[in-house]
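Right after this comes chain A.
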Amino acid sequence: MSDNVYIPKLSKIFEIKEEVTGARAIKTFRTQFVENNGFSHKCGQCAMLSVFGKGESMISISSTPLVKDYLQFSILKTGRVTSALHEMQEGDVIGVRGPYGNNFPLEKWKGKNLIFIGGGIGLAPIWSVLQTALAKKADYGKLSLFYGSRTSQDIVYKEDLKELKNDITVHLSIDQKEKEWEEYVGFVPLNVLDKKPSPKNAVAITCGPPIMIKFVIQNLEALGFKDDQIYTTVENKMKCGIGKCGRCNIGMHYVCKDGPVYSWAELKKLPQEY
Partner candidate 1 sequence: MAEEFEPKIVAFLCKWCSSAGSDLAGVSRMQYPPNVVPITVMCSGSVSPLYILSAFNKGADGVLVSGCHPGDCHYIKGNYYARRRIALVKELMEYIGLEPDRFQMSWVSAAEGIKYTKIIKDFVNILKPLGPQTNLRRSQ
Partner candidate 2 sequence: MEKILTKKSFPNWIAKLATVQIYAPVVKDDLWSYEVVDAAGITTEYTNAIQSPKKIIFPQRELFLEFSHNDNGSPEIRELLPEDKESIIFGIRPCDAKGVSHMDKVFGGDFEDSYYWKRRNQVTLVGVGCNTPPSPNCFCTSVDGSPFSHEGLDVLLTDMGDNYYVQTFTKKGDKLVNMSKGLFAAPKPKEKADLESLHKDAETKLPRHLKDTKKIPPKLKGLFDSEIWDDESMSCIRCGICTYLCPTCHCFDISDEITSHSPLEGKRVRTWDNCQFPDFTMHSSGHNPRPDKASRLRQRIMHKFQYFVEIYNNYQCVGCGRCISKCPVGIDIIQVLEKVRDHV
């Protein structure tokens, strides 16, 4: 069944971490293929995860391609499949097919300052590229991260972020005031405006809820970033992952195949159907 693109490869969940609990629960899963195969992904790509009996869901791969022995997915519980994933336990087997989509042009960014701007679960796709860039720190200029969530409880990768602060500048934010929160309070776009990252020799990569992306881009533009200095990801409902089932298209682009990574310059040319 090797070359059938629709057949997922069985994959064992060997580690589950509860990132966020409650109504907007997020869990991070690490999976290993039951049988070795040539799966190899690039930063920003996604994979189609299967819970048999429930269906499939497209999830971005949050581990860096440099790590070869597992894949990491951080999943927000939203519907049938993600709920089923959240019910999984370590040792359970799911299906994985992919990788799908384009990727962040890390090669092109060499020598530049990278500003990552994430909100909520949007840190997951950023994480892959951030970790990769960090591993090859010498290739890039200054790395920095803006990350915000609704409350301090909703922050993902809490410990990793703490560690990350040793390596790069991290600007955290939450939407509303909380006790014992010493960092920025307010929406991510405002935090960006507040810290005024310089557009000079820089690329901004932003992922998160559509409304956040909209304002982040507005504010980046205000700070002088050009359209081709801003990258983001787009999400649409997907079923096949390979540009055939016909629902994720934005104009002639199939997000699953031609996306999810777009520079603002490219995205601007497409109709607003996402």
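The candidate set was assembled so that all candidates are chains of the complex that A comes from, given by their letters.
Convention: a contact is a pair of C-beta atoms (placed from the backbone, for glycine too) under 8 Å apart; a residue touches a chain by one contact, two chains touch by 3 or more; residues count from 1.
All values derive from a computational prediction rather than experimental measurement.
S.K.: Looking at the complex, which candidate is in contact with chain A: 1 or 2?
M.R.: Candidate touching the shown chain: 2.
S.K.: What does chain A use to touch candidate 2 in their complex?
M.R.: 1, 3-8, 10, 50, 52-56, 78-80, 82, 92-95, 210, 235-237, 239-240, 242-252, 257, 271, 273-274
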